[in-house]
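Read through the structure below, which is laid out as structure tokens, and then see the notes.
A protein chain is absent from this complex, but the other protein chains hold their places.
Lettered A and B in written order, each chain numbered from 1.
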Amino acid sequence: MTAPAEGIAALPVVRKQRNPVLQSEAARGLGLISPTFIYAVIFLVIPIVLVIANSFWTQNYLTIDRTFTLENYRIALTDPIYRDLLMRSLWISLLVSFFTVVLAYPIAFFISFHGGKHKGLWLFLITIPFWTSYLLRVMSWKVILGYNGVLNATLMGLGITNGPSDAFLYNTSAVVITLTHAWATFAVLPIFVSLEKIDRSLVEAATDLGDGPLRRFLRITLPLSAPGIISATLIVMIPTVGDFVTPRLVGGKDGVMIANAIQAQFGKAANWPLGAALSVTTMAVVTAMAASVVLVIRMAARRIR
Amino acid sequence: MPERSMIEISRVTRSYGAFKALDETSLTIREGEFFSLLGPSGCGKTTLLRMIAGFDTPTSGSISVDGQPMDGIPANRRPTNMVFQSYAIFPHLNVEQNVCYGLKRLRLGADEEKRRVEEALSQVSLTGLGKRGATELSGGQRQRVALARALVMRPKVLLLDEPLSALDKKLREQMQVELRRLQQAVGITFILVTHDQYEALAMSDRIAVMFGGKIAQVASPKEIYQRPVNCQVADFLGGMNFVKAEIVEENGASMILDTPGFGRVKTDKPAAFVRNGKGATLGIRPERLRVLWDDATDKYEVAGKVVDRHYFGEITHLVIEIPGFDKPLSVTETNNFGADDIPVGAPIRLAYDPDALVALAD
Partner (left out) sequence: MKTLRNFAPSWLKTYAFLYVIFLYLPVIFLPIFSVNTSATPKFPLSGFTFKWYGDLTRTPALTDAAWNSLLVGVSASLLSTIFGICAARAITRYRFPGRRTINGLLMAPLVLPEIIVAVSMLLVMLQLGLSLSLITVVFGHVLICIPYSLSVLTSGFEGFDRSLEEASSDLGESAFGTFRRVTLPMVSPAIISSLLVSFTISLDEFIMAFFLTGTEATLPVYIWGQLRFAAKLPGVLALGTLLLAGSIVLLTIAEIVRRRASNRTQNMGGIIA
């Protein structure tokens, strides 16, 4: 290894010749994508930048005071209400992503390795609920878990309980169950894709070298599908933390999540800067959590030999 | 055959950044000839073909077709048509619709259109398959549709980009014969891009052999095979024994070389020959060496020992060590006389034709 300074000095200065055709290909590509890109900049990038800016401002009734302040972040991070909400939201989204991924893996594995001719049909069956209204799905859980709901009726019908119980609805577990169901498909697809990419002869090679079904799954299939597990985790964990419909409908008092607080700040409470600071904090914290989970999965995948 | 030129390529260069796919290439292709661009992948043959078709533009230099300069003329207004390597059969159209795709723009009228489609289909022996869907065709049929679709336009030049590479060996050999026959029937200039030397030798009137963006040699198949200009061309076209030789005399178009085994040989001096000291290379194809059986003798012979033998069914390759040669010679013998039974280690004598010896630039 040479010292970094030497390495840089030793690099020849290569100046790429400008090629008119390549240039025009790049220009055409950029030109074609620019309407969509500009749209995303206007309606996604600028708004998010503005939210970040807002989080450093203060609101006095209807006017916004644009002097820089960290007060909103102080409130967001130290006020016990918000701190508890944030911790609970993180905990819920961690649980939900764990359950969705664990439940989704076998089904993705089944479709990819044993789906046979009906692979497409299975995938379609799995994806349909994912396209349909999520509000409706949350609503149906309310119907199932409620005091007069399906679950209570079934349990009583089977003679397991004597009277209806209110223990199923309006708590954290109701939120976790509902969200795990709502995000199930999101986890199946990325895992399926990464399983599909695994060269089947690798599995055969492992068998040839003496591994049984369990060993070859743990040593070959599982580590090679780690990218799918990672993206499934991310795709479930990050959006889940920002859910406010589920907590509102089935969460009750101990199911409330940070998104409900954010919604309140942009609605009734009307404190946009605080709402913005809560949003930014939530994003930052969930990103940090997601990153550490990704690291853990990567390390685990590398450990298996 | 008329000697009128159909395509003039003059000093064409195509560079991608620092890489030159084609380097100052000039070439004339005659009207009505079956011309092949032969070379390994990345030699610039496809780039050249695509520039003639109008899918690529020279960085410098110019191309003209039938006397018309092609600068700035887009592919859809050139008198050339192409058979793509992937065939590019439109999957949403049937055979007939594919074939008359280009005719639709000419507004010939339904009758004339139908007549020309029928004619084109019969030229490629696809009569009766007009209604077949594009996805229901075999590889060979797809190739024929691609041909018919281009021929129906009556182009001045038909460009073929590795048209046979996707077919299996048997079908490929059959199509070689058919393509050649078709070209003679329609009389259109065909330009074939291929990396398969046998294909080029079997089909072409003339061949240009290309390496690294440059044309190494343009000549008839026989000349290219028998009188390659340098070792690279010789090697690409088939097996060749390379023998180190010493230049004794060099004058104008010919030279005299001395080798330890063949003695002094007078040969033509290749155009690309660049003298570098006293050394040179003398080449002879393995099939131009002949085993001398029993007491047979020849005016030109060398003696050695069999060191290896490879059986190939109708022929046998013998590897023969000859005292004084830096490398053993390869000999290809038909198996009529028992070349496959010659034991390794046996002494052997070979006859050679001095006319088959060629001097090669390195």
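Keep in mind that, in the parts below, contacts are C-beta pairs under 8 Å (C-beta built on N, C-alpha and C of every residue); 3 or more make two chains touch, one makes a residue touch a chain.
Please read all numbers here as calculations on a predicted model, not as lab measurements.
**Q** For the full complex, can you list every visible chain touched by the one that's not shown?
**A** Over the full assembly, the chain not pictured touches A, B.
**Q** Please pick, from A:V175, A:V245 or A:M289, the residue that touches the omitted chain in the full complex.
**A** Only one listed residue reaches the unshown chain, and that is A:V245.
**Q** For the chain left off this view, which of B:I9, B:I29, B:A53 or B:I320 is in contact with it?
**A** B:A53
**Q** Touching the hidden chain in the full complex, which residues of chain A are there? Just list them.
**A** Against the missing chain, chain A presents residues 25-30, 32-33, 35-37, 39-40, 43-48, 50-51, 54, 64, 103, 106-107, 109-111, 113-114, 116, 120, 122, 124-126, 128-129, 131-137, 139-141, 143-144, 146, 148-150, 153-154, 157, 181, 184-185, 200, 204, 207, 234-235, 238-245, 249, 259, 262-263, 266, 272, 275-276, 279, 282-283, 286.
**Q** Against the chain that's been left off, what residues of chain B make contact? List them.
**A** 53-55, 74-77, 80-82, 84-92, 101-102, 105-106, 134-135, 137, 139, 142, 149-150, 153, 166
Methods note: only the chains that are shown with their structure count from here on.
**Q** Calculate how many whole Å lie between the centre of chain A and the centre of chain B, each centre taken as the average of the chain's C-alpha atoms.
**A** One centre to the other, that is 58 Å.
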